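I have a structure I would like to understand better, so I am pasting it below and will then ask my questions one at a time.
As you look at this complex, bear in mind that one protein chain is not there, while each of the others sits in place.
After this line comes subunit A, so read on.
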Amino acid sequence: MRRFLRSGPDPERERLKRELFQFNKTVEHGFPHQPSALGYSPSLRLLAIGTRSGAIKSAPSYGAPGVEFMGLHRENNAVVQIHFLLGQCQLVTLLDDNSLHLWSLKVKAGVSELQEEESFTLRSPPGAAPSATQITVVLPHSSRELLYLGTESGDVFVVQLPAFRALEDKTVSSDAVLQRLPEEARHRRVFEMVEALQEHPRDPNQILVGYSRGLVVVWDLRGSRVLYHFLSSQQLENVCWQRDGCLIVSCHSDGSYCQWPVSGDVQQPEPLPSYMPYGPFPCKAITKIFWLTTKKGLPFTIFQGGMPRASYGDRHCISVIHGSQQTAFDFTSRVIDFTVLAEADPTAAFDDPYALVVLAEEELVVIDLKVAGWPLVQPPYLASLHCSAITCSHHVSNIPLKLWERVITAGSRQSTQFSSMEWPIDGGTNLAPAPPQRDLLLTGHEDGTVRFWDASGVCLRLLYKLSTVPVFLTDADPNESLHTQGEDEWPPLRKVGSFDPYSDDPRLGIQKIFLCKYSGYLAVAGTAGQVLVLELNDEAAEHTVEQVEADLLQDQEGYRWKGHERLCAAGPVHFEPGFQPFVLVQCQPPAVVTSLALHSEWRLVAFGTSHGFGLVDHQQRRQVFVKCTLHPSDQLALEGPLSRVKSLKKSLRQSFRRIRRSRASTRKRRPAGLPGEVRHEVPEAKTERAGLQNMELAPVQRKIEARSAEDSFTGFVRTLYFADTYLRDSSRHCPSLWAGTNGGTVYAFSLRVPPAERRMDEPVRAEQTKEIQLMHRAPVVGILVLDGHSVPLPEPLEVAHDLSKSPDMQGSHQLLVVSEEQFKVFTLPKVSAKLKLKLTALEGSRVRRVSVAHFGSCRTEDYGEHHLAVLTNLGDVQVVSLPLLKPQVRFSCIRREDVSGIASCVFTKYGQGFYLISPSEFERFSLSTKWLVEPRCLVESAETKNHSCPHNGAGHEKAVGRARNSGSQSDGEERMPGPVMEHALLNDERVLKEIQSTLEGDRACRSYGDWHSRRMAVGYSLSNGGGK
């Protein structure tokens, strides 16, 4: 009956839920996956990148830090080219389906957003081959109305913007060009496709058309005639027109480039001698060239490719030649495109280039051309998160200023090789409020490094990089990476970029990270059972890291570890200022560390592997205890990961064979053919292929079986948790360590930590006090203790730093155990079942990540609730209430097939989260109405800047979604332009008052309609709060 009464939503709670929870995907951090095109607007100082990442194509634009836009094409096609229209907030993209799309940066309610305006596909005339209209080059004309489209057929079509109206009478057909060429130049097949289209830098009525066979003509648009033509003996790749229009530089497929002076009278100028920078042996094509003049006289020649084919043909190089200086920048991944930032004013006499921007497959590199040595500029965004594959991540909210500054200081010492140049791509204005707090995202990488990212705002910025590699002796020569080419070497290669996916030793990989933001203690655990405890030191130091060995098998007999060896610790090591390790705990066997917890107040570190868990006193550098969690029958866990992989492969192969055998009997009677073939094939490959084919025939089956204690990996320690709670009796609380395993077992140890004054003299003692076996045996993924007010216990040192109320130690504590299938609350100290929520039984979903988050109300300052943020294996994020375990809201967030995305998810303490949408990009999402980090920025072209009105009243009526949301996500229109409101409001007190009055008058009635205005007002208060 009580159940009956409970049903039906409580309107009050529903309203509160709306004030607390809201789901938004806010911003993508990192480097776009599979970039395919680069565009740059010198007047807007904006950069655009197009991608080809499977289903979703995007064209993000970037300007000043914080200025970011995202646009999604509806089509699932790669972006081939991006061109900004001169001086306008518009850009044109060409997709690989030959469609053109016009995008605009529209200002709505004070924020710019990227919107698709128009799309267009060039239609071929009846009877013509489809290639006739296959666009190869796009030239936006300076008149801003016309777009010249070079095609594979050699014709240049003209379309009018913004409507994409084809102007057929203006087409520059290859026939027309042919007719107007002098007799001797009319070779057969001189045309083929258009490789280059350029407008005369000074005269908008002249365009240059370069054809792939080597013919270049300068076409007079008004007179429809050929002004000049040049014929090169080599296939043309690209051309560049010198700023004054007097010189044309062409580059060719044989790795040469050629200069053609253009003078008034000669119709067919003679070229200056062609130059092959990396000759004389055959070279690869120079695919793009820039010829840039400087005030000082010597021009910059910057080109892509042209390397000697035999010895350096596999390099991805861009060469810069300036007088006697020449460098071939050698990129670690393929160069997609590059551009040079130079004088934007078209009337200026010289280019005076100042930066080279290179879009490589895996990173964006900007090189300072003004400083000798051409140093790199550290990008404030588009960081290559995946320069070594990300293996884990850890988020720490609200970093104390002290620690923040020390990390930044340590980091700035690491980036001395970077140029001091301000980020040159600085278009637009960032309107987002200053982040209300300092957040750190720590990523662990395969190469044994931990990167510290500033995750407070829209730009994910690298603050500091920690390498654990020096602690260990590895095969890799530490100097190898620093090895630079000698002066006399040719070509003058210089490695640039941070993308380095090759790990020297997979054992170095980081698996778990735990940072205490109050003490600056950091624990980092890796693939070979190594656990390092580090502390922040502002001085460089040289010392030997003390080692503690933790034998997790203890006296278990007869087990043999077949996995990798442990890493060998090096002797005394010189450590740079920053996080310096002082204790190394080595688990034996050296299996992957699967869980880690650090208690900086008690100076204890706990770690777990698939064999058990242990506790080390890092103050005394002494092991407190180890506990083996292995089930006697779990042989697999003992043998190590390598044999495990092997056995999986083997079992797969066996199952393929089994299937094939069963199929074979049905096939026997069939006349030879397939079985005969099989016999002749390479046995292994063919068997597997046949197996795969048969797999498709046989339906996918799932075995239904209860979990048993004998299942593999039951001892795998999934979670560790420190708590000061009532473990033994209700009169005394004590430190405790909790561990949860894959087999649904929870162990609790009561600890005795000596008081501070005797901390070094007396040992820490531990005693197993409780062991709970969940009968459903699902893996335990989270353990939490709630205090007498049902509030989660604070973090260590949080109370000491006055950042949290002391926990309530009067009332009775409760233990929350989250398994993949259920949430359960037990009483403490006597364990009895109090509440539970069965997730899997009801929904069929399983918990993948769970974390406590504080959800602040967007309506009432200071009101907030602690709840569980949960990610399931179906990619849904849910909020489950504490302490009653009631599901609050659920949103689908990650595609359920995206296993790595789900595995990479990390929640923040304030209801936001990150997950990898590609190896190189984090998507940031928010479950909170209060904490949203999303780009808000304004870009105005030169003209609109002058006319823009100081306050934008119309914006108050509409909330704006960003372009990327406008298509599919309905939540898009709910987005509120908070900071913009602030921007507008500060200019207009009247509006401020109006909003305030609405706010007050609205408290009673809460229709959906006034939801927006309420939220806007909240946005205002939030951004004010941010300033505190």
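To be clear about the criterion, a contact is a pair of C-beta atoms (placed from the backbone, for glycine too) under 8 Å apart; a residue touches a chain by one contact, two chains touch by 3 or more; residues count from 1.
To be clear about the criterion, contacts and distances are computed from a predicted model.
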**Asked** Absent chain per UniProt: "Dynein light chain roadblock", "Par-6 family cell polarity regulator beta", "NADH dehydrogenase [ubiquinone] iron-sulfur protein 3" or "TRASH domain-containing protein"?
**Response** "Par-6 family cell polarity regulator beta"
**Message:** For a quick check of understanding: of A:N537, A:S804 or A:T827, which residue touches the chain that isn't displayed?
**Reply:** A:T827
**Candidates A:P11, A:P126 or A:P699 - the one touching the absent chain** = A:P699
**Prompt:** Which of A:A540, A:M760 or A:A841 touches the chain that is not shown?
**Reply:** A:A841
**Asked** Given the full complex, what residues of subunit A touch the hidden partner chain?
**Response** 1-4, 699-707, 768-776, 778, 821-822, 824, 826-827, 831-834, 838, 840-846, 873-874, 896
